[in-house]
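Just one protein chain is left out here, and the rest sit where they should.
Up next is chain A:
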């Protein structure tokens, strides 16, 4: 018997018994706001200028050359960014590091750049939330299995107690975490209503809903995140909703290089078109241009003689409204990623992600794994990036606020520019009316819109696995492991005990990602730097729910730009650090390849 029934008012964690969970007062529970603040320990510095083209900086920014944030001097350049890998040479102050860490550090020197010169770790290097006994238990349960004769314990519940057990249909990605309280369920539903809400151009009779654009890619969150799932390339349809082009150029001056090295900038926008190409505009305004794609079919022969065609895309922009892009600006296509399980990802402890980092490949396995360091948009605090194709955002809130601004042109308290991605060169865009209503606040989407949409985005449940005991699926799981896929697609984590939302706390989850950046080779490279990530690096995409893409979205277009038409093609596009695993897959027999793909389909 399958039950959707769940315990209300009682949190259930797979690893922890059910303590009675108290209801919370008010519509927007205080703890909800608290969560958003919980890890904002000390503002490092008030550099708010994460989104360069939007200009508005809250607080003052000290001269960057002398910037010191929590003992973290700007002279230290960190991983990647403008600096090369060879430049990472800050000395470790070993005396400041707990003794039990030394084996880890001396083994790989992984955490070097994460230790400030002043001696304070930027991130905790161990599970500060766990006692030693729990630490051992977590290590045991997250170790990759060696028994492929049957499913692992708890493997069914891919998102821990938050997993949705609803009957699988087109709504499979739209359910809320199964362990929410009734009250949180309401917050989720209000968030959902805003997520599907169509914003309209100002001025409008529905004042609470206007403020769209002036330039935009979509009128509603859901326009791209179709059924909370995966977007797709246009495939013949006229407009490109659910996919767009990011525009960026690298640093040109020392000052700009310094800004990147200090994580204040991820890259720099096109002087005219801003951070992304908006292919739609409000009435009376021209859109910026249209994305154009052409594909070239490339045959690839696999073991046994099977020939698979990969389609290699080429991107360009037609009908640019204000002349060409700057010469050093690159375009990077992005389809909307699925929305499931993000609160759980946010609740993974930093030390668990950093434990897998090996930016200089000191263990010589050909896999690096670079953590993305980014600044929290509101506090300026340095955090571990985990969201977005380049792991450019540390929190779901930051990711959501960026989407409001860039994709829809809606200002939020986090990003108060009501003209969205209009630049100074687009004067007619800046002259358009905004949707700000004095009585509702200084932005188009005033509180509690961001809170609600963020909560919603944190609590879309991961569906339970299907067919996980099927012998072919189990074989595929073994082949997935043996082919080296799990070197980056890390199967399991146990989330932090002190997660901001109890529903996300201490859950055994199966995202199949290490949330680190990897060189994925020339084939997938977009040539666009995003903070720490260079033009060949991408964050490992979580694989949970990937097998339901067709059920939910009616297609199987994968990778950042939807170029792969099925899972096999997606695997074959893997290059760079993933080349070995890709080759191992290509060398499997046809049946074995099918088993591996069937395993992915069961996720």
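One rule holds for everything that comes next: a residue touches a chain if its C-beta (ideal position, glycine included) is under 8 Å from a C-beta of that chain, and two chains touch if they have at least 3 such contacts; residues count from 1.
Rule of thumb we're sticking to: contacts and distances are computed from a predicted model.
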Per UniProt, the name of the complex member that is left out, chosen from "ABC transporter permease", "Sarcosine oxidase subunit alpha", "Putative iron-regulated protein" or "Amino acid adenylation domain-containing protein": "Putative iron-regulated protein"
Sole contact to the chain not displayed, among A:123, A:188, A:455 or A:599: A:188
Options A:332, A:553, A:568 or A:602, residue touching the unrepresented chain: A:553
Residues of chain A in contact with the chain not shown: 1-10, 12-18, 20, 23, 27, 136-137, 140-141, 153-154, 156-157, 161, 163, 165-167, 169-171, 181-183, 185-190, 192-193, 196, 198, 200, 205-206, 208-209, 217-220, 222-223, 226-227, 229, 234-237, 239, 241, 280, 464, 508, 552-554
